[in-house]
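Yeah, one chain of the complex is gone here, protein chain that is, but the others are all in their spots.
Chain nomenclature is as follows: A and B, assigned in order of appearance, with residue numbering initiated at 1 for each chain independently.
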Amino acid sequence: MELRKTTRLSMLLAISIILNLLENLFPFFNGMIPGLKLGLANIVVLFVLYHFSIKEALLISILRVFLMGFISIGIFSITFWFSLGGALLSILMMYLAKKITSLSIIGVSIIGSISHSFGQILIAIIILNQTAMLYYLPWLLLFSIPTGIMVGLFSQILVKHFENS
Amino acid sequence: MSKIKMIVTCSIIVLIVGLVFFYTFFNKRMQLYKKNFFYMDTIIEVKIYSNNKSKALNALEKIDEIYNDYHKLSDRYNEYEDMINVYTINNNNWDQQFLTIDQRLYEMLEYGVSWYQKTNGLLDINMGCIIETWKNYFNDANGIPTNEQLNSCNSNPIVLKENNTILNNNPNIDLGAIAKGYATQVVSEYLESIGLDNYLINAGGNIIAGNHYNGSKYRIGIENPNDKSIYKIINVTNKAVITSGGYERFYEYDGHRYSHIINPKTKYPAEYMKSVTVVCDNSALGDILSTTLFLMSIDEGKEFVKNMNVDVIWYSNDDSIITTEGVALYE
Partner (left out) sequence: MNKNDIFLVLIIIVIAFVSLFFLINKEEGTEVVAYYEDKKVLTVPLEVDNKYIINGYLGEVQIEIKNNRVRVLEENSPRHLCSNQGWISKSYESIICLPNKVIINIENNSELDAIVK
């Protein structure tokens, strides 16, 4: 990997962690619905997915989850698995959405937001054998629209800005 | 996508969303309204499921009144002001040849008396003296009454006349075998009449279930007469379930088990089985049938209910469970 790209990706990884921490620091939706969040870190992932490719997006995402594990949520803790599940499924779905549909980056972002929720619910079903979170799915779906649009808009600006670099 | 397609899709979506909103807004959730009463020597638990709070609460008040009235009317030990109840009928020393009684009490007596014939004398609401004699031993479990004691109980017959009148001859009425079931039936009919048909009433093991609040069935456990565990579960709606015989309803003396249900013919407790459970449409009927079936052998009982629309579960003395065919439908 060339040095320039490595540096950029490292910077982006740092930014995604900062966004993640920021979001945890100011829990906007604290206590409303389990699993609900803005998903600011997804701005970086989306940008990487568009600017580079799915490989880099996966790399950044997985590294972010692991680093977050070391920094705050605890490595291999239950929250860690939730994050990883959500992150992986959302990247995969966003990649597919980008590749096979004609959705703009905003639509792809919404898909990412939804599949992040889905991923967490799947993990809950697998690890905890709990289907309780399924009941919150409709609300998570609805909230994924504004959060997805917001994240998508930010990413769009970034992608445009760095288009020629 | 064309503009028309877009508009059509949008309007369908708006319609669906609107309908869902409308539905959730106007279809208020069923709530449980529950109250416990203490009448007729037992705890009566009434559960009503409704989306109309004031209606349900009013109904609970009214049910309290109904049970209170029937409790007083069938009370054999206390008299109440301005009321001729069983105590008054049994014990007054008034000169009147006939007593005019509350219509509800009259109807209950009429119902009880009508079953004397149908059960060939096994259901006798005129055996207060015999029951009382046994009751004295029941509590202490230190013996059984002598034949002399039991034979000294001679009751005047219950003679019902027209217009809610009864011959004032001091009979020996005891409505223990029917009052709970009868009052519970009255309450259930009251609830149905005002449209609150999601309910479950448990009057000390005398159960009547209405519709189930979410369309499924009420799960009723039947207690093992030996050890209070549940030996059978039946699922019902719109049925009465009544057991006679069960745990704590007998005493043991000299290695022998004496039930609290006395056979009017032998004047001794029945010994055919450990308990019997009746499932039928009417709580008053169920109460009477469970008592009657307890006083018959299991084979006689099968014959007795053959042409009735009831189902029966017998728990025999050797701990086997015998049921009528229809019981399978509740499992």
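As a convention for this text, a contact is a pair of C-beta atoms (placed from the backbone, for glycine too) under 8 Å apart; a residue touches a chain by one contact, two chains touch by 3 or more.
Keep in mind it's a predicted model, so treat the numbers as computed, not measured.
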Chain not shown: contacting residue from A:Ile15, A:Leu92 or A:Ile106: A:Ile106
Hidden partner chain, touching residue among A:Ile15, A:Leu96, A:Leu137 or A:Val159: A:Leu137
Chain not shown: contacting residue from B:Ile84, B:Ile144, B:Ile242 or B:Val312: B:Ile242
Where the missing chain touches subunit A, by residue: 24, 27, 30-32, 34-35, 72-74, 77-79, 82, 101-104, 106-107, 110-111, 114, 124, 127-130, 132-135, 137-139, 141-142, 144-145, 149, 152
Where the missing chain touches subunit B, by residue: 1, 6, 9-10, 13, 16-17, 20, 23-24, 27, 29-32, 34, 45, 49, 200, 202, 205-207, 209, 213-214, 218-223, 225, 228, 230, 233, 241-243, 246-249, 275, 277
